[in-house]
Each structure stands twice: as C-alpha cells, then as structure tokens.
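For this view, one protein chain was removed and the others were kept in their places.
Labels run A, B and C following the written order; every chain starts at residue 1.
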Amino acid sequence: MSINLSTALKLIDAARKKAEEIGVPMVIAVVDDGGNLVAQVRMDDALLVSVDIARNKAYTAAAVKVATHELGSVSQPNQPLFGIHVADGCRIVIFGGGFPLKKKDKVIGGIGVSGGSVEQDMECAQAALERL
Amino acid sequence: MSINLSTALKLIDAARKKAEEIGVPMVIAVVDDGGNLVAQVRMDDALLVSVDIARNKAYTAAAVKVATHELGSVSQPNQPLFGIHVADGCRIVIFGGGFPLKKKDKVIGGIGVSGGSVEQDMECAQAALERL
Amino acid sequence: MSINLSTALKLIDAARKKAEEIGVPMVIAVVDDGGNLVAQVRMDDALLVSVDIARNKAYTAAAVKVATHELGSVSQPNQPLFGIHVADGCRIVIFGGGFPLKKKDKVIGGIGVSGGSVEQDMECAQAALERL
Partner (left out) sequence: MSINLSTALKLIDAARKKAEEIGVPMVIAVVDDGGNLVAQVRMDDALLVSVDIARNKAYTAAAVKVATHELGSVSQPNQPLFGIHVADGCRIVIFGGGFPLKKKDKVIGGIGVSGGSVEQDMECAQAALERL
C-alpha cells in the first residue's frame, strides 16, 4: 500500500496553504513507501537548499518510520543514534519537518517540508497530515 | 528571469493530460533557470527510473539550452560531444523528452518527461510547451 | 504489492542451484517494487564486481519494468535510449541477467544475477523465474 499522486497533491496543497498563511515560501515533497518521490513543489523564492532537504525529510520519515524531529532527539552526540545523519547516502535528516504518512498503522509514504524555521516547517507538514 | 511555480504547475498539468490521453503514466519535472527543481509529479504506476530521468531531462535542457533529443544527435560515438552523458554528475540525458523553456529567447527553465517511449515522452513535453 | 523475503529466498535458491549445476559462482539479488534490496547472496569465489552488478540488474529490471537484455538492445549507440546506462546514479545495467518479477501483470520486484557470461547469468535468473 502506497500513497498515490492524487492524495500526495492534496497534502502538498494543504502544506502550501499554511505556508502562504504564515508568509514563508516552502519546498514540499511527498515520497511513497519505497522512499521514491511522488510529487514535489518549490514555492517561489523558497530557499534553494530546501529542494534537497524537503525531499530527504520525506525520505527519512518513510525510511525510518518516525518523524524527523523524533529521530533528531536520539541522534545527538552521546545519544544512541549519533551518526545516523550521514547514513543511507547522507539522505537522513535529523531535524523537524518530515513525517511518515500512515494508513491503518501502515506507513504508506512520507512528507517533508523545508524553507522556514524548524517550527514553521513542522507546522506546514502538520497541516498536510490533517488533510490525510 | 525564471519560471515560477504557478506556470510550472500549468505545464505539468498539460503534459499530464496528454499522458492520460495516450494512456501512459509519466513523471514530469520542471526546473528553473538555475537547473533546480521547481515541481515534479509521478503519475501512479509510472516507471521508477523515470523519477530520476524526468528531472535530469529538465536539468539538461536548462543547462545546455537545447532539447535533449537535439543534444543526443551530436553525442553519439564519433560525434562532437560523445561522452557528455557522463558530464555534470551524470545528470546529462541525451535522448528525447527534455526541452528548454523560453521567454523572448531567454531560457527560463526546462521541462522533462519520462515514462513512455521517447516519442511519447516528447509528445507530452510538447503539449506542455504549447501551454507556455 | 511487493515480493516478500520468503519468495525472494526461494528464487535465489533456484538461481543458485542452476549456478552450481553449470559450475559458475554467481551473485544473486532480489529487490522489491520500490527498487530496494530484499535479499542478496554471493556464492564463494563469485566475481567481486558482481556484488554491485547483480543488485543493479535487479534494480534496473524493477525500475524500468523490462529485462535488462531487452533494455540493452535499445540503449546502444544510435538507438533511442543510448546514454541511459548512466542514469539514476549509474545504477542502470543494459546487459542481460536482470528480470522484472511479476504477479498478475504487476511488477512486484526484480531479480539480478551476475558472475558468468551474460548467457549464464540469464540462464540462472530464468531458473529463478520458473520458480515464481
């Protein structure tokens, strides 16, 4: 079971509306349960670095099955998973803005948002999750 | 001058409609004049390999400022640019489906389509160009 | 729908038996429908290069949804897809030994075999397909 394009675009739309509301241009990406990109948009003037980070936040959430901010707390120095940020081709993001997408407790993909502060990124991603 | 998200989504929509019309699921990507991704969608069941190829066709078209099928003809063995397919981190695609996006003779980005035969990919990309 | 470990190991076992029968040590890999590794074995004394090639043959077959020898015929110089061998992070293999795994016409993964001649690799992979 994996997320389809139609649902992915609805989630992206929800995150984008929230980003417009708070006035911060974002990049929003959705991957499927295999970690492969389904859809991505970059709002005008969004940070260039966010093109990569948004996608990798989505990838991380699907690949690790937890939100990226939760992964971050156990990946700091002297914590159990310190070093995981360079695993898997350096695609693992350990700060907030990535969330697994679930249906009946099964991970069907991941969403990643990047462009503002971590809190803003998370707020936009959560707006998408509410649409799911 | 670079393509904005609104226009990119219109182009993707046009290519997608054509893909639905011919019954072949495609991946469609648009990059800006810096070669960076603006938007990408993967239609359900589109080939996995197309996630990467569509994006790189768009990149190639913006980076080389010619359509990828035109680049292909000069990149065969014994032709002037043989070997360019491994340039630029292997992001250069030398078969059809990528087109530069122009406004008043200035390249403002690129579009790439992948998922069918080269002819089908080109047909869908051209449907997008007509919308521009 | 994706291949599970139990089936993957049966396929690998069938390919391995064929490899033992013809006396050529092989590497055999199976990926799921998202192109991610499910299982891989390297028979003793198999070529070191085959560790990578077997996996990428399996990846290619799942990602392009055709057998790698079929992809090869259209990827030669002056053919429609020349250059595809460096796409997708140079993971695309364009010689025989990779086959998509299908269930009711849906691709559920891919198998790749490497270690002998292309014909030997294909023979071992086909022994696995018969077990499917």
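Assume contacts are C-beta pairs under 8 Å (C-beta built on N, C-alpha and C of every residue); 3 or more make two chains touch, one makes a residue touch a chain.
All of these numbers come straight from a predicted model, not from anything done at the bench.
J.: Since one chain is left out of the picture, which of the remaining chains does it touch in the full complex?
T.: When the full complex is considered, the omitted chain touches A, C.
J.: Which of these, A:Ala62, A:Ile108 or A:Cys124, touches the one chain of the complex that we don't see?
T.: Considering all chains, including the one not shown, the answer is A:Ala62.
J.: So one chain is hidden, and I want to know which residue out of C:Met43, C:Val74, C:Val118 or C:Leu132 touches that hidden chain in the complete assembly.
T.: That would be C:Met43, which touches the missing chain.
J.: Tell me which stretches of chain A touch the chain missing from the display.
T.: Contact residues on chain A toward the absent chain are 34-35, 60, 62-65, 77-78, 80-84, 86-90, 92.
J.: What residue numbers in chain C mark contact with the hidden partner chain?
T.: 4-5, 9, 34, 36-44, 48, 51
Just so we're on the same page, only the chains that are shown with their structure count from here on.
J.: CA centre of chain B versus CA centre of chain C: separation in Å?
T.: 28
J.: Chain A to chain C: how many Å between their CA centres?
T.: Measuring from centre to centre gives 32 Å for this pair.
J.: Any chance you could list the residues of chain A touching two or more other chains?
T.: Where chain A meets two or more other chains at a single residue, that happens at 34, 36.
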